[in-house]
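Excluded from the complex is one protein chain; the other protein chains are retained at their positions.
The letters A and B name the chains in turn, as written, and every chain counts its residues from 1.
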Amino acid sequence: MISLWTALLFIILAPFIGGLVSGIDRKVTARMQGRVGPPILQPFYDVGKLFEKENLVVTTTQNFYVLSYLVFIIVSGALFFAGGDMLLVIFAFTLAHIFLVLGGYASYSPYSFIGAERELIQIIAYEPMIILTAVGMYMVAGSFFVSDIAASSLPLIMYLPGVFIGFLMVLTIKLRKSPFDLSTSHHAHQELVKGVTTEFTGPSLAKIEIAHWYENVFLLGVIFLFFAFSIPLALAALVIAYLLEILIDNTFSRVKWQFTLRSAWIIAGMLGLVNLAVLYYLAGGLLP
Amino acid sequence: MTYLTRSPWILHYDASSCNGCDIEVLACLTPLYDVERFGILNTGNPKHSDIFVVTGGVNEQNREVIKNIYEQIPDPKVVVAVGICATSGGVFRECYNIMGGIDRIIPVDVYVPGCAARPESIIDGIVKALGILEEKRARMRQPDTGKKATGGETV
Partner (left out) sequence: MIELAFLIIFPTIVAFLLLFISRGAFRDSVVKIAALVIGAGSVYLLIRYYNQGLVLFSAPFEPATEIMFGIELIIAVLLLYLGIRYRKYLAVVLVLFQTALLLLVELVLLSDAHPETNLFIDQFSLIMAMIIGIIGTLICVYSLGYMETYHTRHPEVKDRRRLYFFMVFVFLAAMFGLVFSNNLLWVFFFWEITTLCSFILIGYAETHEATNNAFLALEMNLLGGIAFAGALIYVLSVDPTGGLLEIENLLASGHAIALIPAVLLGFAGITKAALMPFSSWLVGAMVAPTPVSALLHSSTMVKAGVYIIVRFAPVLTGTPEGLIIGLIGGFTFLLASAIAISQSNAKKVLAYSTIANLGLIVACAGVGTYKLVWAAILLIIFHAIAKSLLFLCVGTVEHRIGSRNIEDMSGLIIRMPKLAVMMIVGIAGMFLAPFGMLISKWAAIEAFIEAQFGLIFVAILAFGGSLTVFFWSKWMGKILSFDPNAVGEEKSVKVEKWLVLYILTGLTVLICLIFPLISSTLIEPFVLAVYGQTARLSQDNLIIMAMMLFLLMIMPFSMLISGNNGKKVSAYMGGRPTSPDLKFAGSMGITRDVTLTNYYFNDMFGEKRLLMTGTALCFGLILLAGVILAGMIL
């Protein structure tokens, strides 16, 4: 059931794909703003540069948290692409983020402290929806294993439209896109400096960035699952979903955390749960 | 070319500028000049930056602040003084509270004069700074030469 090869492929390829996606993201963003924008490979230059820099720390334990963050993001992504249990993937994913949060707390810096708290708020905002997504996939495909879900011939998206929209919503949070880029942001929002990443420099910051690439590839993988029955459609959906996220990023201004939490929960509750309930009771419980 | 010169992240600090130079610095980020073409980002966080862009002269209030920020930028780093105020104190030089240019406090690598400095010259200054940044990086690799503050370069 678990395939090591795809996991290995993920570990090797994901940073490249993730970096490219982020490069394209920046280019498209620039074009939307009427700018030329950086080269597509810019994210790689950035990370390369960060590794050339000196590592400044407030406390050396920060290194440990960042490394753990990266490692567990890779573990959860690899588990996903190996076809492992979706719930376990989500739990590993949460664990990884807890490490990032602890790294933020560790430095006892006001900015990263508040960033860490906000990162936690984001976690509790998106986690229910992600679990409901996994549950929805289970209800349609009859298994929590990603390999089974991907192999299912049923079009998940037809059964789970509400869940999909809910997932797109939390994807905005996960991709750290405005209006939900509370804890840290790719843009120069100054209110929290750089939030949870404020106190990470050079190589540590590079690791966070790489982890973010891995994470994005994993999240795109989840979108893929909704359309796994037809690969061309899935690729189209990936592109459209990501472009939509960029558009949202560029058209909304940042909201308060209260709104983030409430809206994420309400959407998870309304769209996600109602979708599942309809599936559960009208379609006669579990599908084959 | 190394990665460093392809991805210079700047931190802009307004020491005691009249806001003239600040506006020009921000103008660099607008679509017309779009410095992100060169990978330049305005980070707003010393711990993430490579180039310290300062506008305005040093006064009693911000002397410590400039020093503090400079210390919190990881090596290799360069300082660009933008505007005549930042290079020498400019028209405010004689003021009771102005100590002079930024180089009174921290080593400055590139001076961009002008009142206000034009975006083109600011960008030019930053590109000059990249060369110095690269030099410093190379020197960082050989521990013995130390990290002596270099003399300035004027655009």
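FYI, a contact is a pair of C-beta atoms (placed from the backbone, for glycine too) under 8 Å apart; a residue touches a chain by one contact, two chains touch by 3 or more.
Here the structure is a predicted model, which is why all the values come from computation and not from measurement.
Kindly name the visible chains that come into contact with the excluded chain.
Counting the whole assembly, the omitted chain is in touch with A, B.
Can you work out which residue in A:139, A:208 or A:222 touches the chain that's missing from view?
Of the candidates A:139, A:208 or A:222, A:139 is in touch with the missing chain.
With the full complex in mind, choose from A:42, A:107, A:152 or A:260 the residue touching the hidden chain.
Hidden-chain contact among the options goes to A:107.
For subunit A, which residues reach the chain that was dropped from this view?
1-2, 54-64, 67-68, 71-72, 75, 79, 84-85, 87-88, 91-92, 94-95, 98, 101-102, 104-113, 116-117, 120-121, 123-124, 127-128, 131-132, 135, 138-139, 144, 193, 198-199, 203-204, 258, 261, 265, 268-269, 273, 276-277, 280, 286
Which subunit B residues touch the hidden chain?
Missing-chain contacts on subunit B: residues 13, 45-47, 64-69, 71-72, 74.
Here is the rule we go by: only the chains that are shown with their structure count from here on.
Subunit A to subunit B: how many Å between their CA centres?
35
Quick one: which bits of subunit B touch subunit A in the complex? Just the residue numbers, please.
2-4, 6-9, 31, 34, 36-39, 41-45, 47-48, 50, 72, 74-76, 137, 140
Which residues of subunit A touch subunit B in their complex?
Against subunit B, subunit A makes touches at 26, 30, 33-39, 42, 44-49, 51-56, 188, 190, 193-194, 197-202, 205.
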